[in-house]
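Certain chains of the assembly are absent from this excerpt, and the rest are unmoved.
First chain written, first letter: the chains are A, B and C, and each begins at residue 1.
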Amino acid sequence: AVSFAFTGQASAEDVIVGLVTKTEVNPFFVKMRQAAEAQAKEKGAKLIARAGKFDGDNEGQVAAIEDLISAGAKGILLTPNNSSGMLNIIKKARDAGVLVIALDTATDPADAVDATFATDNFEAGVQQGAYARKALGDKTPIVAMLDGTPGGTVDTFRHDGYLKGFGIAEGDPAIAGAAITNGAQDKGQIGMENLLSKNGDINAVYTINEPAAAGAYAALKSFGKEADVMLTSIDGGCAGVRDVKDGKIAATVMQFPYKMAAMGVDAVVEYAATGKKPSGFVNTGSFLITDKPVDGIESKDTAWGLKNCWGD
Amino acid sequence: MKTPAPLQPIPSDSAGIVLEARNVVKRYGHMTALDGVDFELRAGEILAVVGDNGAGKSTLIKALTGAVHPDGGEILLDGEPVHFKGPLDARHRGIETVYQDLAVAPALDIASNLFLGRELRRPGIMGSVFRRLDKKRMRQEAERSMAELKFRLPSITNAVEALSGGQRQGVAVARAALFARKLVIMDEPTAALGVRETGQVLELIRAIRDRGLPVVLISHNMPNVFELADRIHIMRLGRRAAVVSPKTHSMGDVVAIMTGATRVEEARDPGV
Amino acid sequence: MSAVPVSPPEKTSGVMAKIIGVPSAGPLLVLLAFGLIFAITNPRFLATHNLSIILQQTVIIGTLAIGQTLVILTAGIDLAVGAICVLGTIIAGKLVTSGYDPALSMAFSVLVCTAAGFAAGGLISGLRLPPFIVTLGILGILTAALRLISAGGAFPVRDEFLGWTGNTLRLGGFIVTYGVLLMFVLYALVWYLLNETKWGRHVYAIGNSPEAARLVGIPVRRHLLSVYLLAGFIYGIGAWLALGRIPNADPNALQTANLDSITAVVIGGTSLFGGRGGLIGTLIGALIVGVLRNGLTLAGIDPLWQDLVTGILVIVAVALDQLSRRKG
């Protein structure tokens, strides 16, 4: 079964690193790919990247892995759309001697892959929610949820984490309504506008990512409510951190796609050279970024954030 | 859907009226295309329907075959009222029609068009169980039919859209002739035909009549009408202006009635 | 929108007749040309393993495109293909997970897909609504329903029978899955239906001119209904094939299947105006898309550039096809 995987002492130029991200649509993954490219170049490896066409494109990701095995990739870095759909193909790849590392999103079970370099998205959601609740003070919370794509692994983790951190359960009357944004700014704006038309007393807004938050901000502004609402987000893109600095977003939770990508490429190159495989879950961490810290919640300011953000 | 073998006439009370319409009305918006038309087709006759453009001839025959739904009046086949929901019902009753706009599928070939809705299946198990078309036989039949009409055809496998206007009309005429079992209605079947081909179709119409099937022939060609028709139904302004016999009336008379130069009281069947 | 509006009929009509029933040579030549280029770029492309991978990758869209071809031949369009197929995976998955017999579960889910096709066909033929709107509406309805049924999330479907279509067998050095074989069987059967039976003849006739079809006594509405019904059934089989490929029921899967399947049909030379084209072209069209994606990856082309190159090559493919017809 290993007939098509070139084994033996490959020189660094021969090492092909495959990267399969969820979509090309999300800047998070675009930046991850760019970081991986840069790292691969530095290490003298060749990166072949592919992505699904949309959140949930399991077939596209499976096909990408198959093609990468055919292309002779030494290792594949994967941000699985939906981990259970990937299990067969991951096994096939590993059986063929390909190192498989999950980036950003863990698989279920986690040991399906050799190693996982990721953020804990649920925890990131908790950070966002806890901050929002605390910062609201003694106001009675009325929350709007700007979700990503219903059913997505990350989307669900972040959403549930926020509610946990906020201290409410799904279906709580404090939730004024939800909208599906697919993580896009225009849909974030439309969703927020309609929710504000419905309930003008909304005072806390969960957003799946910073583009959705930017859209929400535009809507809040057009309703003249930008000052009264606790708008928070997750991602840590430089544009998002700037929005925090400008006071548009109260706080965001930063993640580190560069770090994940670079670590992944390094691991594959190392594996090619020495045959040594990484293992286990490596949390690449998440930090709450805000210039208005609240007691009892650890956070960094935007100066730190701008130094460590991704993008640009 | 059982397709009876072609050329097997459905008998009808041979002296009586095969197809009848009473006081049929059809409106298109504000336009009254048929304004209470009566119509009788007798067994074994060739009935010509003539009239100016827009007099309502095509609408009348569409109403008779279920292709349009009349707003009023009734239609009787062999004396009993029928309600055709669509042309399929009429076809099931053995009525074949050449519509003025031909009703052909342009991208399909001649044989396919000739057998459209009446496709032949292979004999034996291939046909009955596997429902396989008998393309070869359909092609041969098509070739024979078209040859009978003396058409110069490029190839029987040509798409109908690649045919000349007359050739296309030939396909529609051949189709009706092939499958009629009760009566045939032809809406200007020779309009696009050449001299020779027209002669051939006139002969075909006679042959159909001689097979015992009555024929309704719409035509603007008075010499043809007078050559063939047993009776002439004259339409004017959405009504039947008169029914005359070519034996008792001249072409001039008919044209005069048609154009309104001669008035007739509501036409009575001359009972020729 | 494949019957090029500006071309005088003289240029296309002669060939059109040939296309019906006879595989169009144009798309095939394009497929071979692309294959040749990729084989030169990277010898791994022609490895039997890689070729078999391309086939496997074509299974889902290739199968859905069968139903799409039928619908498009009647001058319709189906935006709900992907949603109906996903419906099938989720229902079968739910049932099996709840302990029902796998074969019965799959059969039931194929039935539900057929019913979805029936619903679409009923609205289109019964109420005479435009297929675009009806299938778009059904897409919206199913998208929501799927999320509601699966409570928002995807879930793994681990069952021997449901996954059977993903099992491989060797055919003379060539590894294929049962799914690939099943797809070919479906193509053969529907090809037979389209080209060798009355039913297929009437599909073409309706697509060509619904009015002519009606006047010659074809029960147009009932026939349209049967087309959407059969399409739904095929999408149901597609669900089984999808489970064989990815043992996972995901309400968010196959979102681009509508566009992808239409693309395969159009590249295969079938006109979006109905009545012209054929099934073999569709198979080749689906393969062209698969070959492009695989070949570009093997050539190591950056994914950003892949979209660009694919965009160009799709246009080139159809231009070549068009050219070969004009000469033909």
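In this text, a contact is a pair of C-beta atoms (placed from the backbone, for glycine too) under 8 Å apart; a residue touches a chain by one contact, two chains touch by 3 or more.
Worth saying up front: this structure is predicted, and the values here are computed from it rather than measured.
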Exercise for the section: Report, per chain label, the number of copies making up the whole complex in this file. Expected result: A x1, B x2, C x2
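By our rule, only the chains that are shown with their structure count from here on.
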Practice task
Select the category (line, ring, star, complete, other) that matches the graph of chains linked by touching.
Solution key: line
Problem - Chain with minimal offset from the mean of all protein Cα atoms - result: C
Problem - Relative to chain B, chain with the most remote C-alpha centre - result: A
Exercise for the section: Please report how many Å separate the Cα centroid of chain A from that of chain C, as a whole number. Expected result: 33
Exercise for the section: Just give me the whole-number Å value for how far the CA centre of chain A lies from that of chain B. Expected result: 72
Exercise for the section: Let me have the rounded angstrom distance from the C-alpha centre of chain B over to the C-alpha centre of chain C, please. Expected result: 42
Fill in the blank from the handout: Among all residues of chain C, those touching at least two other chains are none
Fill in the blank from the handout: Residues in chain A with touches to at least two other chains are numbered none
Exercise for the section: Enumerate the contact residues on chain C facing chain A in the complex. Expected result: 42, 44, 47, 49-50, 53, 56-57, 60, 147, 150, 152-156, 166, 242, 245-248, 250-256, 293-294, 297-298, 300, 302-304, 306-307
Handout entry: Complex interface listing, chain C residues touching chain B
Key = 9, 13-14, 16-17, 20, 196-199, 201-202, 204-205, 208-209, 211-219, 275-276
Fill in the blank from the handout: chain C partner, complex, touching residues on chain A are 3-4, 16, 24, 33, 46, 48-51, 53-59, 62-64, 66-68, 70-72, 81-82, 84-85, 87-88, 149-153, 156
